[in-house]
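Here the complex is missing one protein chain, while the rest keep their positions.
Moving on to chain A:
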Amino acid sequence: MPGRVLVGVKRVIDYAVKIRVKPDNSGVVTDGVKHSMNPFCEIAVEEAVKLKEKKLIKEVVAVSCGPQQSQETIRTALAMGADRGIHVEVSGKDYENLGPLQVSKILAALAKKEEAQLIILGKQAIDDDCNQTGQMTAALLDWPQGTFASEVSLEENQIKVVREIDGGLETIRINTPAVLTADLRLNTPRYATLPNIMKAKKKKIANVKPADLGVDLTSRLEVLRVDEPPQREAGMKVETVEDLVGKLKDAGKV
C-alpha cells in the first residue's frame, strides 16, 4: 500500500482571466494578472486527499516549481488537506524556460528523495497544454503510468485506473509505485474553507533548489514568438444564394 503521495501543483494564470499578448510578442502579460492553481492540479490534490481520508495512503506532499509566489499555490493545496509542501525555487530566466522536461526531472528526483510510492499530477496545465510532465516523470523513474484518469481504485499492490480515451473508457491495472494524471471527471475539488486556510498556515513548506536535487534546468526549446488568434471580423449579409456562392469563391473556400 502506498504510504507517501507526491502531488504536483502548478501556478498558472486564472482560468477566468482574459489573456493578453505582450506588445513585443515575446509572451503573455503576467504582471498584475490573477494567478491560481491549475484546475487539473486541484483535481489531483482532491484525489490524493480523498485517498488519505479513506486511509489508503498515509501522507500527501504538495510540490510546486516556481518563484516565491508558488508558495501561495502550495498553501491552497495544504488548505485542501495536503500534509506538507515542497517549494522548488526556480525564478528569472530559468522560470521562463521551465517546461515539462525540467519539472519531470525535478519530480523524479524528489520521488526518490522522499521515497514516494505514488505521484498524482494534473493531466496538463491550462497555460501550455503540454500534457507531458506525467508521462516524462514515469519514464524517468521507469514507473507505470495511468494517465487521463477518471476513476482510481487502490488494490493490494496495484492500482486500477479507468482512463478517458477518444473511443470511450479504458480500464487498466498497473503496479505501484506509479504515476497518475488526473482528468476532468475524476472528482469535484473541494473549496478551501477559512478554518482550513488557517490550519494550512501552520503546515510546513520546505525550500529546495534544483541544484540540490542534481537537476539541470537547461531548456532545449526557444520561444520565437507569441501571437493572438486572428481578430474576429464582422459578418456580411447577402441577398441571394448566388451572392453567397460568389463571395465564398472569392474567399477561396469553394
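Quick notes on this one:
We take it that a contact is a pair of C-beta atoms (placed from the backbone, for glycine too) under 8 Å apart; a residue touches a chain by one contact, two chains touch by 3 or more; residues count from 1.
Here is the rule we go by: contacts and distances are computed from a predicted model.
Selecting from "Probable D-lactate dehydrogenase, mitochondrial", "Septin-type G domain-containing protein", "Aspartate aminotransferase" or "AP-3 complex subunit delta-1", the unshown chain of this assembly corresponds to "Probable D-lactate dehydrogenase, mitochondrial" (UniProt protein name).
In the complete complex, the residue from A:195, A:214 or A:252 that touches the missing chain is A:195.
Listed residues A:6, A:43, A:79 or A:125: the one in touch with the omitted chain is A:79. Listed here are the chain A residues that touch the chain not shown: 14, 16, 34, 36-37, 76, 79, 188, 191-197.
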